[in-house]
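Just one protein chain is left out here, and the rest sit where they should.
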Amino acid sequence: MKTNPGRFFEDYRLGEVIAHAVPRTVSGGERALYHALYPARHALYSSDEFARASGLPAAPMDDLIAFHTVFGKTVPDISLNAIANLGYAEGRWLRPVWPGDTLRSESEVIGLKENSNGKSGVVYVRTRGLNQRGAAVLEYVRWVMVRKNRATPAPEAIVPELKKSLTAGDFVVPEGLDFSKYDFTLAGEPHRWGDYALGEKIDHVDGVTVEEAEHMLATRLWQNTAKVHFDATNREDGRRLIYGGHVISLARALSFNGLANAQMIVALNAGAHANPCFAGDTVRAWSEVLDKAETKAPGVGAIRLRLVAVKHGAGEFALKGEDGKYLPEVLLDLDYWALMPV
Amino acid sequence: MKTNPGRFFEDYRLGEVIAHAVPRTVSGGERALYHALYPARHALYSSDEFARASGLPAAPMDDLIAFHTVFGKTVPDISLNAIANLGYAEGRWLRPVWPGDTLRSESEVIGLKENSNGKSGVVYVRTRGLNQRGAAVLEYVRWVMVRKNRATPAPEAIVPELKKSLTAGDFVVPEGLDFSKYDFTLAGEPHRWGDYALGEKIDHVDGVTVEEAEHMLATRLWQNTAKVHFDATNREDGRRLIYGGHVISLARALSFNGLANAQMIVALNAGAHANPCFAGDTVRAWSEVLDKAETKAPGVGAIRLRLVAVKHGAGEFALKGEDGKYLPEVLLDLDYWALMPV
Partner (left out) sequence: MKTNPGRFFEDYRLGEVIAHAVPRTVSGGERALYHALYPARHALYSSDEFARASGLPAAPMDDLIAFHTVFGKTVPDISLNAIANLGYAEGRWLRPVWPGDTLRSESEVIGLKENSNGKSGVVYVRTRGLNQRGAAVLEYVRWVMVRKNRATPAPEAIVPELKKSLTAGDFVVPEGLDFSKYDFTLAGEPHRWGDYALGEKIDHVDGVTVEEAEHMLATRLWQNTAKVHFDATNREDGRRLIYGGHVISLARALSFNGLANAQMIVALNAGAHANPCFAGDTVRAWSEVLDKAETKAPGVGAIRLRLVAVKHGAGEFALKGEDGKYLPEVLLDLDYWALMPV
């Protein structure tokens, strides 16, 4: 059999490091596509001049381009036989990705726990994205529920201890970043770090109705091969499930309206794909300020945000019902840190 | 309130200059997308070699990439609360945009006239696109009808005097442009400036049926944020209105067939989005030669063209009915100058 059947739960070994295939060189082409696929407007990623005025040599590739590219490579090894994508933790962007960089990914198996039914188990991996110099650009922990294929003895259950949230000491501010001469007019909004209050909620107003062609273009661009995104005959209902990362990028781009100055994503504390998204859904977003922290970089503060994507029909700031479960209109609940001018 | 509510009629002041947000660096990525989104084939913008043989250092970005990029930036400040996009005048392309250039926009309020109902008014702006050296690449006048939000006294009515059409003395031929060794075979058609007669009409034959994904990719690429293009829940009929500029680019690209040598757009005299365009419409185009002029550049003539986009079902050279109003199948009526080999 020459084709890749994917790994099953019993194929993972604790401590094993899996080198994922197909390194990828990114360019202005990926950036332009990202800006056509999502209403991305953060100035630091749109303008070389704005980036230079912020102490960087040029505009980096959007943070989520780095995330999707690194993530996409893991799919054939981690999630081809996954039943569910359960969570993210300890995500850190470690250095910017520039046009011309070549990214590859590797994942270390840091936890394994077979389910009591003996038919599946949870695999925890710490994935790292590396550039052509072998320097890490991104890392995150992800855990997925994976099918078993053979009746094998359950491995010793190891569940890694993961931080609920990273703190200012954990994440990396890119070398040279300086917001002390930040141009709020060019950035699009006057609100600085000091203007955001803990607990404040922001409705990002705008909505985007998603098309099949769009989410497939995006998901393919990241070389994510999961059948369910592309093959309408794969599910009984004839619908293609939209890659959760597409919803992340949509919601993050929509959050420009109210968070135009939350320029740079530096950490991913947690994330849940609360409900599936399908073509025809109109996606909106809202945010909540969860925390704030200072950094040592000139003029740069950090803000911890909950970013929630919902679909049309959701109530204002919809999240969970009285039963503590996500409401059916909630697509995404993401917890991240971003850098802002103070 | 952190989100941008847009400006209302009473928020504009005569003489005010509005600096629009989010500068944008353009690259070969934007060009490739433009050529995927529109059947653009003008050789000067397709081939570095052809551009060099025409006296330019390389192929510039398509003229309408410059227009859409500059225009898109104005939307949050000018047309978020617009009821109607009423017209364009005195548009001039002032220098080519090259891959790597960073564009930003600013608009001066040059006219204000409140409507007699006191509920809206017309705002006239002169918008300029500037590159990273602060040099103007494009300017045009546009007027839109904007809602009032508060009961304020009407400002003194000022309606700017605008030229019906620019003339050869008004527009700028790019430095170095030389069509004296123009290769008509590579350009795709043998017809030179001298072959076009005043009043001549050309049916461009080909049609394109528009898809939702396409117009949204295009409109987002220009960072145009108007809700009505993206959100199917925004209109009662559940349809997304297609950005008028998408129809301009479609029609201009279709006009290659018959006007392959009308290489470079240098002026926009007037433009009307006669009827809305929706996904599923099949767009065709025809042109009429309105005027011709000589230029001082070697081998370069100028031709003034009416470019009309229609949808399927329109009669030959459809434009206006006996009542002087645009026929319902007419989408666009554009009046521009282009440069051609003599």
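Letters A and B name the chains as they come in the text, with residue numbers starting at 1 for each one.
The rule is simple: a contact is a pair of C-beta atoms (placed from the backbone, for glycine too) under 8 Å apart; a residue touches a chain by one contact, two chains touch by 3 or more.
Nothing here was measured: the structure is a model prediction, and the numbers come from that model.
The hidden chain makes contact, of the residues A:R52, A:R220 or A:H312, with A:R220.
Contact with the omitted chain, checked across B:F8, B:Y38, B:W143 or B:W222, is made by B:Y38. The residue from A:E90, A:E211 or A:D281 that touches the chain not shown here is A:E211. Residue B:E189 is the one among B:E108, B:E189 or B:E288 that touches the chain not shown. The omitted chain makes contact with just one of the residues B:A21, B:A59, B:A89 or B:L268: B:A59. What chain A contributes to its contact with the hidden chain is residues 2-4, 19, 21-25, 27-30, 32-33, 76, 99-100, 102, 104, 132, 211-213, 216-218, 220-221, 223, 225, 227, 230-234, 240.
Of the residues in chain B, those that touch the hidden partner chain are 27-33, 35-39, 41, 43, 46-50, 59, 99, 185-189, 191, 195-196, 202-209, 211-214, 217, 257-260, 282, 312.
Simple rule for what comes next: only the chains that are shown with their structure count from here on.
Centre-to-centre spacing of chain A and chain B amounts to 36 Å, using the average Cα coordinate of each chain.
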